[in-house]
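Just one protein chain is left out here, and the rest sit where they should.
On to subunit A.
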Amino acid sequence: MRFDTPATTNPIDRLRIIGQPVDRIDGPLKVRGAAPYAYEQHEAVPNQAYGWVVGAGIAKGRITRMDLDAAHAAPGVIAILTTENAGPLDKGKRNAAPLLGGPEITHYHQAIALVIAESFEQARDAAQRVQVAYAVEEGAFDLAEAKAEGVGPSKDSPDSKIGDFAKAFAEAPVQLDATYTTPDQTHAMMEPHASLAAWDGESLEVWTSNQMVAWAHQDLAKTLRLKKEQVRIRSPYVGGGFGAKLFLRADILLAALGARLAGRPVKVALQRPLIANNTTHRAATIQRIRLGAGRDGRLTAIAHESWSGNVEGGEEENAIQQTRLLYAGANRLTGTRLAHLDLAEGNAMRAPGEAPGLLALEVAMDEMAEKLGIDPVEFRILNDTQEDPEKPDRPFSQRQLIECLRQGAAGFGWDQRSAQPGTRREGRWLVGLGMAVGFRNNLVDKSGARVRLDGEGIVTVETDMTDIGTGSYTIIAQTAAEMMGVALDRVVVRLGDSSFPASAGSGGQWGANTSTAGVYAACVKLREQVAQALGLNASDADFADGMVRSGERSIPLADAARDGALTAEDTIEFGDLQKRFQQSTFAGHFVEVAVDAATAEVRVRRMLAVCAAGRILNPKSARSQVIGAMTMGLGAALMEELAVDTRQGFFVNHDLAGYEVPVHADVPRQEVIFLDEVDPTSSPMKAKGVGELGLCGVGAAVANAIHNATGIRVRDYPITLDKLLDRLPG
């Protein structure tokens, strides 16, 4: 199905099942621990051996000698994989650094060996006996130092210049010129990257934990120089991803190579202390923002420049993305520069670009509002735009940002905020309110599904889409139930298998809208087949309550499959509506913090997000996406930072003890309001995404609340108490 004109009324609009806050259909399995993740596929194949990954102990250089004798001699060892015996390898289209290093090492903890043994304990023990000698080379590890060498712009993110920024900024009566930094961050999903691989002759089967089955399929085949038909990937349950599992990573490749070498199935989980340096991370940024405004508060000049670093072949962290679209202003300048760093590859983490970009921009907006003496909410409303500021003939499909802010301000009690920072005190606590705008684009990509109706009236959906906690199983079932007019428990959803039609996968908050749109397309075809089988007119047939009705006739749906199951497959493909309309999602984030006047400990007390993101397919799971993202935003503001050892070139705090993420005690009650919205330009579902929107802007709202509480402006994240302690008021 080609989607190239805005959607009109369709069966989804009935909202009998879709749009309802139903419990997750995979919930009963998950609360019993009965959903098998990648490392838990004991039943898949017999005789599984265990792999332990050895990571490089240097950031850059060469392996000069690798002594494997002691490891080989250790009990239970079956084989040891290195580049010496891995055979010829290509590199996946989406990988920058090689997943198996040696002799050349391009980043710390790059995998250099897989020790395969009969048991986990034996593999771990033998791996400690691997002796490696290196010739270390100098590397670049410090972004602040490498920044001057930054090159750019890249073809994906060209500089953008509208009007005459320099002149407008120079002439602006009120100016801000401030630099912000955001640190490297790691996804820290709870399930480590893990894979089980088994060969049958020249065919390879992999059970893994991956967000994008089609990408992993393609890149694994390419890396191993196999045909895609020789490779099957399954990823039925994913214990969190946040971007970490978008790509083929070392666990999959090493399991596949190890299984070939060992001559039996091998399973591999990346050890937790390897993950931060072995895999991808969100790259640190240095961002300079200049804003110029008239005394009336209208922005006349906006500039946002961002520097980040990456390995050879890696891309920039596109932190300026939102600044091109978020506020009005006639004179604009945005651009990114990329420096070479020899740290692990920087790549997508939840809301890449906008998450760090808004940490800077939305604090800059707060600072500017303060300079202007205008309330921060009103300042943003004053500078709202209903069209792309760079291309004024291109409207937003929907833009309810002002409504998000007005409702949020009213609901949160924004009027209790003191405009004068550092003036609200409750005992030992300094109390402040902060807000920020959340913004994230709606992305679409083609997505396929197969739907089958059997003689029992059961509808089975198959697509390689994944559920990484987002609720895909449930909203896909709701979509099929709505389209076919059956109860939710009459739908079976099977996901995450490369033998199913390729979906858009889970990333960029596009998964919900596009994967359900693919299911919609397949269901439209199945409805036609059903109508034909029943001798009804497809165009006026109504599918409801397990019956198909047309005119005077009403026939059980299952009758259509009496002589054999009916199967339909289709892929939704998108035309140019994305070009004609700017499709984005919006939020107003509001936060109250209390800062200990003596210790500078920050406690977040209340959080509210008001979101406008198209049709909400399941308000219960969508709300969970948003509160989870708000929690991650709290972490970004207050604690999350991969500390770089700029001499040795690695992230020091590379485990869940050193890399702090929010825990129960950090998180207050959180409120989420979804504005009533449908976006007919996005898909037949009229939905957009919320999973990344919920994160965008949250950290800045926390930072702004801390400023309101203390009068201290911290421009370097995370806002740990050492950055506040010597500047606390009285």
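Just so we're on the same page, contacts are C-beta pairs under 8 Å (C-beta built on N, C-alpha and C of every residue); 3 or more make two chains touch, one makes a residue touch a chain; residues count from 1.
By our rule, contacts and distances are computed from a predicted model.
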Given the options "Inhibitor of KinA", "Branched-chain amino acid ABC transporter permease", "Aldehyde dehydrogenase iron-sulfur subunit PaoA" or "Quinoprotein relay system zinc metallohydrolase 1", which would UniProt use as the protein name of the unshown chain? "Aldehyde dehydrogenase iron-sulfur subunit PaoA"
Touching the left-out chain: which of A:Gly19, A:Gly239, A:Gly329 or A:Pro356? A:Gly239
With the full complex in mind, choose from A:Ile17, A:Val54, A:Leu99 or A:Ala188 the residue touching the hidden chain. A:Ala188
From A:Asp13, A:Glu40, A:Asp388 or A:Asp645, the answer for touching the chain not displayed is A:Glu40
Considering the entire assembly, which residues of subunit A contact the chain that has been omitted? 23-24, 26-37, 39-40, 42, 70, 73-76, 119-122, 125, 128-129, 131, 187-192, 237-242, 269, 271-273, 468-471, 620-621, 623-625, 627-632, 655-657, 661-665, 667-670
